[in-house]
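One structure, pasted below without further comment.
One protein chain is absent from this view; the other protein chains keep their places.
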Amino acid sequence: MTGSRTSTALAIALATGLALGTTDARAGGAHEGEQLYPVLTYRTGPYAPSGIPFLGGLHDYIRYVNEVEGGVNGVKIYTPECETAYSIERGIECYERFKHGYEGAPTAIFQPHSSGLDAALLDKARQDHVPVFGPGGGQAQAFDGRVFPYSFPLVFDYWSEASIVVKYIAERAGGYDKLKGVKLATLYHDSGYGRDTIEPLAILSKKYGFEDIQIPVPHPGEQQQTQWQQIKQANADWVFLRGWGVMNPVAIKTAARVGFPVDHIIGDIWSGSEDDTRPAGAAAKGYLAVSAFPPGTNFKVLETLKKDIIDTGKSDLKDTSKFGTVYYNFGVIEGILAVETFRTGQEKFGHRPLNTEEGQWALEHLDLTADRIAAIGATGLVSPIKVTWLDHVGGGSAKIQQWTGDSWKPLTDWLNGDRALFHDVLEEKALSYAKEKNISVRATADAPIN
Amino acid sequence: MHYFLVILTSGLLAGIMYAMVAIGFVLIYKASGVFNFAQGSLVLFAALSFVTLTEHGLPFWAAFLVTSLMMVVAAVIIERLVLRPLVDRSPLTLFMATLGLSFVIEGLAQLLMGTDVHQLDLGIDDVPTNFLGLELSQFDLFASAVAIVLVAVLSLVFGRTRIGISLRGVADDTLAAQSIGIRLPTIWRVVWSVSGVVALVAGLLWGARQGVQFSLTMVVLKAMPVLIIGGFSSIPGAIVGGLLVGASESLADIYLGPLLAGGAVSNWFAYMLAVGFLLVRPSGLFGDRTIERV
Partner (left out) sequence: MSATTLTATERSPRMAIATLRSLVWLLGSIAVLSPVFADEYWLNSILIPTIAMGLAGIGLNLLMGYAGLVSLGSAAFMSIGAFATYNLLLRATWLPLPLTLIAAGTITGVVGVFFGLPSLRIKGFYLAASTLGAQFFFEWLFTSFRWFSNNSLTLTISAPRLELFGLDLRSAPGRYLLVVIVTAILWLLANNIVRSRIGRDWMAIRDMDKAAAVIGIPVAGRQLLAYGISSFYTGIAGALFAFAYLGTADAHSFDLDKSFEVLFIVLIGGSASLAGNFLGAAFIVLTPIVLTRVVEWFDLATVFDNGVLVNVERMLFGVIIIVLLIREPDGLASLVERIVARWRVWPLRA
């Protein structure tokens, strides 16, 4: 039976691979004395077009810190990759592999690089005492460090984004008092991510009197004729597009198809990259988007990367035309945040690799001032952030940018989200979560975490 | 009333796009009884190859021809390596094999041609023009015309030519067809090639709307209820099924969605509609009625 021989060979190959592969790599010490910073990747699957430039930016910045600056205070950063294809299960395997360090290098912080994995790790990470750090796209309620000591939705959340969009529309209308009667339609990806802005927009609409219209688009959003006819029928003045992937170019094209003016569509932070506008061609010219991760190459840190990494052939990018795009710069920003976190921790604990408890302390005391940002050369790229135990977001500002047909042009400076408006609602959510899960709420900054 | 008509037309137009994908399934199912889940990957592979070629300077028709040839080669390889060893196995096993095949094709496409999102401009305007009081775009009219031509050509090919008649023979009774000398592997190769070319056409139309990217593989999910309603083995059924699914899900999103928690209902509505149809006509609107013997 020939089948049996092939299969036996296959079985043996699998078994050897298993024995080889899962032997405990954490015991070895090939990377002793280095700081582990595991990089979860999505180089395949539907997210890959954004994943590849993003990982390019992240790797390039870390490579620059390691090779040009000689590490963070001399401590090299070790960045093994783990491909998830955006699947939560693969992500959990990666988390389990790296959470207690790898090949002698300890873990300080863990980045899931996926909202789904971020949510899946909410409980696990608290039990394991691993700080999970997700810039942009984290859960708004996790701002409350008293209930979520190990979750850090740094920089930005969707609630702030909703208030920034309303603020911009108010500016264009000539003040918040002119918002009465304005119709704002939110076209959202029908998922937890998409529905996240329903509640803040209802609060904002109540406060400022604009009409709040919510229209869902089923995943993946490759057909939107019906939804755009609805928008037209409702006579909407503005559209807030909270899309994902293919939904974005289709939305822009379909808007043109029904004759809705493209310069009155404001995209979400995940609807505002080159990959969202370029496939829509001429229809996208004039399209607006919220940008927490500004694109462009005329930041000092990017010029340095160009000189030391891109031009010397050390870049992770195969296609260097991605340099300076939205997702590349997002990667650089994430790299900067990680490195600054290590720096903050090292100031307190000494110039050595940090463990997860020290990483948690470092994230909770991260203070990125305008001066420090200028010293890194990232003025205009990163907005100032100050994290405290009561506020794990620490930022909440973004710019509005416009697509000119071949690149993005910022229209505003940093706009601050109205986080005070939502504070009580979100706090209540966090506290009721604590109650449901029986979590003891931290009473002071230094209180021990259970 | 006008609004209703607008929604109805936009649904029907979407339905034509679904039908384009469904036709590829029907061809393969008819000839080999395989529910080919890899059709979506073929759509991606074809569109990506086409865009890559045009970006390297090939003119439209040359790129179309070269890509079609690639799809023929792919069909021959698939027939030899996957279908032939699995002949006479359960439909579910074949379905699973095409799932495995879709991993291979997707991996290969991204390995060779990258994961970038490509713009595809067919040079046809997609802005509203007044057509019989309804706002249609030239692109909509073009897509509909392509669908009609495709169905006409396929009906001619499979109704009049020798190979088409052999195909129908195979679909009716595989054993009898083989016994009168019809070579099954040849039929399979031809059918998979043709559905590869259909995948290319579908990929170009879809790609022009949404950009050529990985998400093209997801159009299969939309094609499935179309197939169930139209019947797995009927080309006109695919068109009618597509129109029905497109129209009803558009109307459901507008009129049913708000009644049910405001969510978008179109993803499951089409399937429920399909089940409803099945209970009345167990083999689809146009499907072959299978006769069971004891």
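The letters A and B name the chains in turn, as written, and every chain counts its residues from 1.
Here is the rule we use: a residue touches a chain if its C-beta (ideal position, glycine included) is under 8 Å from a C-beta of that chain, and two chains touch if they have at least 3 such contacts.
Note that the structure is a prediction, hence the values are computed from the model and not measured.
Undergrad: Which one touches the absent chain: A:Lys399, A:Lys429 or A:Arg442?
TA: Of these options, the touching residue for the absent chain is A:Lys429.
Undergrad: Out of B:Leu92, B:Leu132 or B:Leu175, point to the residue that touches the absent chain in the complete complex.
TA: B:Leu92
Undergrad: Of A:Glu161, A:Asp190, A:Asp212 or A:Glu358, which sits in contact with the chain we cannot see?
TA: Here the residue in touch with the unshown chain is A:Asp190.
Undergrad: Looking at the full complex, which residue from B:Phe64, B:Phe139, B:Trp188 or B:Phe232 touches the chain that isn't shown here?
TA: Within the whole complex, the residue contacting the unshown chain is B:Phe232.
Undergrad: Touching residues of chain A against the unshown chain: what are they?
TA: Residues of chain A in touch with the missing chain: 1-4, 6-8, 10-11, 14, 17-18, 20-22, 24-25, 41, 43-44, 52, 55, 81-83, 85, 87-90, 92-93, 96-97, 115-116, 119-124, 127, 139-141, 190-192, 195-196, 199, 316, 318, 429, 436-438.
Undergrad: Go through chain B and note every residue touching the omitted chain.
TA: 33, 35, 81-82, 85-86, 89-93, 95-97, 99-104, 106-108, 110-111, 115, 221, 224-225, 228, 232, 260-265, 267-268, 271-272, 274-275, 278-279, 282-284, 290, 292, 294
Keep this in mind: only the chains that are shown with their structure count from here on.
Undergrad: Using CA atom averages as chain centres, what separation in Å is found between chain A and chain B?
TA: For chain A versus chain B, the centre distance works out to 36 Å.
Undergrad: Any idea which chain A residues touch chain B in the complex?
TA: 43-46, 48-49, 51-52, 190, 214, 216-220, 222-223, 225-227, 229-230, 233, 245-246, 249-250, 253, 256-259, 275, 278-281, 283, 318-319
Undergrad: Which chain B residues qualify as touching chain A in the complex?
TA: Checking each residue of chain B against chain A gives 3, 6-7, 10-11, 13-14, 17, 106-107, 110, 114-121, 126-128, 135, 137, 139, 206, 209-215, 218-219, 222, 250, 253-254, 257, 262-267.
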